[in-house]
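The complex appears here minus one protein chain, its other protein chains still in place.
What follows is subunit A.
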Amino acid sequence: MSYLDALEAESIHIFRETAAAFERPVMLYSIGKDSSVLLHLLRKAFYPARPPMPLLHVDTTWKFREMIAFRDEVAAAGDVEVLVHINEEGVRQGISPLTHGSAVHTDVMKTVALKQALDHYRFDAAIGGARRDEEKSRAKERVFSFRNAQHRWDPKQQRPELWHTYNTQIHQGESVRVFPLSNWTEMDVWHYIQRERIPVVPLYFAKPRPVVARDGALLMVDDDRFTLREGEKVEMRSVRFRTLGCYPLTGAVESTAATLDQIIDEMAASRSSERQGRVIDNDGSASMERKKQEGYF
């Protein structure tokens, strides 16, 4: 077996274990490249049956328009149910990454929204695309990561996880987050997308896009909610995204890589990490760890 084959088999094993051991599993679908790989693996794991769990997209209302279009295409394919949840209370309060900043926006529109959706549907297992290579506190996360009834993660109370024998026992109200891509790297994900011809959002490929340079990041102007600060101007530059989130919080990189081959070549020569463009990671040292403890994915 090749390295990618081994990663694939391990992930399929994790998907099947989740479906077999939990009553109401769900796959969190964030529309990014990792989600695309997850969806592909979900279909493979249960072939020829339809995937025995729905997808859940927590929509912050600030995703790139191309992401939403891509999500709607997935839903239209019809073999999986796609649930969309928006924190309507947050919408009523007018929470915006532009005026409230990334910390408040992320908490209200992502963390709180996710907990609302999990509680509403009473999901007891939520599969996500997080990889251990993304960020240092993620490197410590279990594949089956226990959350208490308040969705909190306690790094000191994690269950030891040996071999591929996962403890899936929970009490009523408790849940687990499941990470089938734990052992994948960003490069593995791209190699796999290439090998399996998995569709991804076009924003990953370079083309001229309207961007504004702000605080050391290139932000794309995706709709008219984006307000320019004094002295800022919109420029057309050839850019692409290594990671996708809310558009005012996700920096683009200057690039001409317009094909998978070019992306992989560009990454091989890159000297910066994937989450460099994520504004939310820079909220302070260990901020991801804190967010995770509060229930952030």
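Criterion: contacts are C-beta pairs under 8 Å (C-beta built on N, C-alpha and C of every residue); 3 or more make two chains touch, one makes a residue touch a chain; residues count from 1.
By definition in this document, contacts and distances are computed from a predicted model.
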{"item": "Protein name (UniProt record) of the chain left out of view, among \"Multifunctional fusion protein\", \"LivJ3\", \"proton-translocating NAD(P)(+) transhydrogenase\" or \"Protein-methionine-sulfoxide reductase heme-binding subunit MsrQ\"", "value": "\"Multifunctional fusion protein\""}
{"item": "Touch criterion as defined above, residue of A:I198, A:V234 or A:M267 at the omitted chain", "value": "A:M267"}
{"item": "Touch residues of subunit A, complete complex, unshown partner", "value": "1-6, 8-10, 12-13, 16-17, 19-20, 43-50, 132-133, 135-137, 139-140, 155-156, 158-165, 167, 169-171, 182-183, 185-188, 191, 264, 267-274, 276, 285-286, 289-290"}
